[in-house]
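Note that this complex is displayed minus one protein chain, with the remaining chains in position.
Should a chain be cited, it is by its letter among A and B, assigned in written order, with residues numbered from 1 in that chain.
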Amino acid sequence: MPAFELSLLLSGPYHALLLAGLQVSLALLAVSFAVALPLALLVALAGQAPLAPLRGLAVVFVESQRSVPLLAHLLFWYFGAPELLPPDARQWLYEGDVEFLAAVIALSLYYGAYMAEDIRSGLRAVPVEQLQAARSLGLGFLPAMRHVVLPQAVRITVPPLLSQTLNLWKDTSIATVIGTAELMHQAAKVETESFRSLEAFAFATVCYLAVSLAIAAAAAGCQRRLAPGWRP
Amino acid sequence: MSFAEVVDTYWLYFLVGQYPQGPLGGLALTIVLASLGLLLALPAGLALGLARLSPWAALRWPVTGLIHLVRAVPLLLVIFWVYFFLPSITGVKTSQFSTMLMALVVYDAVYLAEIVRAGVQGLPRVQVEGARSLGLSWLAAMRLVLLPQALRNMLPSLVSQFVATIKATSLGYIIGLSELAFVTTQVNTQVFIYPTQLYLILGLSYFVLCFSLTRVAFWLERRLAPVSGQHPKLPARQPA
Partner (left out) sequence: MIGFDNVNKWYGRYQALVEITETIARGEVVVVCGPSGSGKSTLIRTINRLEPIDSGRIVVDGENIHRRGLDIDAFRSRIGFVFQQFALFPHLTALQNCTLAPVHHRRATAAQARERALALLDRVGLRDKADALPSALSGGQQQRVAIARALALQPSILLFDEPTSALDPEMVGEVLQVIKGLARDGMTMVVVTHEMGFAREVADRILFMDAGRILERATPADFFNRPQHPRAQQFLADLRSPFTS
């Protein structure tokens, strides 16, 4: 087994490759999160809507996303979906960063579905008596939601949303399958070019661990701040 | 070539790969791999879960650390470690199938450990005390009283974990294992003109498999009203 060469990771072309990969991974995380969360809210609200077709649509969306592996979603958005576009649009697409775009679409939809489920169960976890009790104190529907139901629902929902974010972070690695130049992709590239698998994967491991721990710490912090001695 | 002809030519390949002329692949490999992975992970997951619950700190802390470590990195990274790095220690190239199987067992064991822990901790505390007050040791209390109840409550979670495992097998694609997603891409490369349809069929196949299992889990959950305690609240779902 070859010795560990730290210098490889601290400077030079491999260092640059890996660092660029980390940046792309973080960008995937940030953009996908920013799209997934509002999407999840919309889907969760649609799931509560008084219109049956809207509720049905929300269910179909959530189930179809969750019952298919992220990798298959990625393949579809990268290989399958562009064929549906008119040739001009396709041309324009292929000139841009189509790997990044397809990854963001797949990750956002997939995690939008999971987060929608978290939000839905957060809303359902607040006992219906809470709303009734607030209404019986003379609060209107919106004030009752705002002062009584939502504060409780948010406390219940934030921890699962954060652990979903952690999953999103880990799953950005799967974008490597369509050639998005994220961290896993670059680590594998360094491995192929230099045969230094130990160094390349050690770098990736440390990066994934560090960001995961940061998200986990944020989750723990939220739990403490949102719910001191408070139970749903 | 019309799409009907594509289906006619490749449906068997899609289902079983090159089998019986070559190695098993396609949908069959996906199912075999997921089943084996979960099955082999069961004893390990049980042992890890018990270690995490155990009153002996020397056992509890290292296992807790291991579980947190594996849960903090992508499954794909575990796969890469096994596939690219393990051979440099053993000197033998690890096949794609054994790589995937090993990675899945590690991953499933860690998630099962959390399911076991949640299952036992979901039982009323007085169950432990009741067992201990009869003079049962910690291990005997686990084996005779707590685990039989917890395992029953855990059944729906086990089915959900099977779904997660099926989805995780798709990562075999990345190291060239000819499971369902890889086989579909092979067909796409040969046919070339129907990518949308082919990948929709891929998604639909996973959907039918996973969604029906999810319904089974849901049905089990309602059917097996817990004998005591609650269904374990799952640690957030496994990716992939």
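Keep in mind that, in the parts below, a residue touches a chain if its C-beta (ideal position, glycine included) is under 8 Å from a C-beta of that chain, and two chains touch if they have at least 3 such contacts.
For clarity, every value in this text was computed on a predicted model and none was experimentally measured.
Screening B:Thr99, B:Gln149, B:Thr169 or B:Thr185 against the full complex identifies B:Gln149 as the residue touching the chain left out.
In the complete complex, the hidden chain is touched by one of B:Thr9, B:Ser35, B:Ser54 or B:Gln127, namely B:Gln127. Among the residues B:Ser88, B:Ser137 or B:Gln190, only B:Ser137 touches the chain that is left out of the figure. One chain is missing from the display, and on subunit B it is touched by residues 124, 126-127, 129-137, 140, 144-145, 148-149, 152, 227-228.
Operating definition for what follows: only the chains that are shown with their structure count from here on.
A separation of 21 Å divides the Cα centre of subunit A from that of subunit B. Only residues 69, 71-77, 80-81, 84-85, 88-89, 163, 166-168, 170-171, 173-174, 181, 184-185, 188, 195-200, 202-203, 206-207, 209-211, 214, 235-240 of subunit B touch subunit A when the two sit together in their complex. The residues of subunit A lying in touch with subunit B in their complex are 1-2, 63-64, 66-73, 75-76, 79-81, 83-84, 114, 160, 163-164, 166-167, 170-171, 173-174, 176-177, 184, 187-188, 191, 197-198, 201, 204-205, 208-209, 212-213, 216.
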